[in-house]
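First, the structure itself, so that you have it in front of you.
All protein chains but one are shown at their positions in the complex.
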Amino acid sequence: MSNTSNTITRRALAAVAMAGLATLNVGAASAQEFPSQPITLVVGFPPGGSTDVVARILAEHMTGTLGQPVVVENRPGAGGTVGIAHVAASDPDGYTLGVSGVGASILVAAMGRDTGYDFDAELDVVGVMGTLGLVIAGRNGLEATTLPELIATAAADPEALSYGSSGVGTPGHLAMEYLLDEAGVEMLHIPYQGNTPLMNDVLGGHVDVALLTTPGAAEQVRAGGIVAYAVSSPERSPLMPEIPTVAEGGFDGYSATLWNLLVTPEGTPDDVQAALSEALNAAQQDATVLEAFASAGLAPTLTSPAEATQFLEDERALWSGVIEQLGIAE
Amino acid sequence: MHLANLRFTVAGILAVIGISAFVIALGYEFGSARRMGPGYFPVVLSGILTLLAVSEMISAAMKPGAIAVDWRPFMAILAAVAGFAVTMALFGMIPAFFVVIGLSTLSEPRFGWVPALILAVVTSTGAWLLFSRFLGMTMPLFDWP
Partner (left out) sequence: MWENILLGFATAMTVENLMYCFVGVFLGTFIGVLPGLGSLAAISMLLPMSFYLEPTTALILLAGIYYGGEYGGSIASILLNLPGTPSAAVTCLDGNPMAKQGRAGVALFVTAIASFVGGSVGVVALMGFGPSIAQLGLSFGPADYFALMLLGLVAAVTVGGGSLVKGLIMVVLGLLLGTAGTDVTSGEFRYTFGFLELRDGVSLVAIAMGLFGIAEVVSSVREAGTRKITEKVTMRSMMPTRADMRRTVGPMARGSSIGGFLGALPGAGTVIAAFLAYATEIRVAKDKTRFGKGAVEGVAAPESANNAAAQTAFIPTLTIGIPGSATMSIMLGALMIHGITPGPLLVTDHPTIFWGLIASFWIGNLFLLVLNIPLIGLWVKVLQFPYKYIYPVVIALICIGVFSMRTSVFDVGLVVIFGGLGYLLQRTGYSAAPLILGFVLGPMLEENLRRAMLMARGDAMRMVSDPVTGSILGLSAAMLIWAIYGGVRNVIRSRQVKDIPPGET
């Protein structure tokens, strides 16, 4: 018996030793011209999702500019925070980048929930990877044809309408509550797990109103499956220019957009950030990228790292204000 | 370690899972059948699980029977997977493959050094070719914490 356990210990030790030896081979990355090795772009959502698509379109072009592959790595979980937590804990050498959306950058923390990182203290913002508006849409057969009519229906009977969002605490939920609060009316909130089942239920007429992402909604509107009332962005969407903004519908100053930031761990050298920022901006000026952006409803957004940080500040002020006004933080 | 009545023990583990889940679920808002809160399903489910597990415990206690457990492969394989997780996080993919293969082979008393080493080398080479070269995954081959 003791003989066996001895063998086990010895062999276990050997396994560890082998692992140790193998590790010694690592060459210390030399601080040459950036980039000198492949760059990992961490996406906090599964492959195929809208964030992943944006990341892949841009990574593809940045690979060409930087001369090193920019590889998308999916670390999905907890509204994108799992991926950003990984980036925050990585070396600030510019080889681990993250795509941080509204949720991971602002909302999760503003709702009073733990994210696993302190965004301002642990991450640097390099640039904005495009912005996207939401569409307030309704099922076929609703009597209201404009946003004011929709609001009037809800004002007449608080139980008349239900609206769906892609989850509690998501931009769609908050943007709609914000609008309802401004209008002083009520609708029954029905949360879904993401945009897909929500779209299904608006098309099927099971829920009355929904905040949907632009490209998918534009196609459904074009096919006559749903009715669009307004877009949440400050400007009209190029995908559906005939649809007014919420602000035009009588809610001055209303704005709610989705976006993604390119982030690096805090302490990334300025020249590395500059190189990344340049590559990101170049990508957002490329004709092929712009074509893909247009069909995805994305507006290119060119910024310096400093401007992108300011952009985040402005957005945070806006969303935190909404959350505070609604009093829904935990 | 010998467990006289494994069936009883396993049902006991399930009952403990059920009770713990029940206690935790009491902390969530229960709501009502009309408007169920987040606690509704967990409370009902863990309650049912506990009842079923207890009934299984009783039935096992009435009909005791020894069931053999292969502790050696059991511990070796679990250690191998745990070892992979730790090594992958700290030292990268290749060392993790050596650890998982090395510890797995402890399942059998006489596996032998050489085959274990050959397996580790072949598997990690294959994984390197497949995941890093062909699929272009970015996980580090070697790392240092």
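Here are some notes:
Chains: A and B, in written order; residue numbering restarts at 1 for each.
The criterion applied here is as follows: a contact is a pair of C-beta atoms (placed from the backbone, for glycine too) under 8 Å apart; a residue touches a chain by one contact, two chains touch by 3 or more.
None of the values given here were measured: they were computed from a predicted structure.
In the full assembly, the chain not pictured is in contact with A, B, by the touch criterion defined above.
The omitted chain makes contact with just one of the residues A:V53, A:L66 or A:L276: A:V53.
For chain B, the list of residues touching the undisplayed chain reads 6-7, 9-11, 13-14, 17-18, 21, 24-25, 28-29, 33-38, 41-42, 45-46, 48-49, 52-53, 55-56, 59, 63, 65, 67-70, 73-74, 77-78, 80-82, 84-85, 88-89, 93, 96-97, 100-101, 104-105, 107-108, 111, 115-116, 119, 123, 127, 131, 135-137, 139.
As for the chain not pictured, it touches chain A at residues 46-50, 52-53, 56-57, 60, 72-79, 81-82, 85, 114-116, 159, 162, 167-169, 188, 190-193, 196-197, 199-201, 203-204, 206-207, 215-216, 218-220, 222-223, 225, 291-292, 294-296.
We take it that only the chains that are shown with their structure count from here on.
Chain centres here are Cα averages; for chain A and chain B they lie 33 Å apart.
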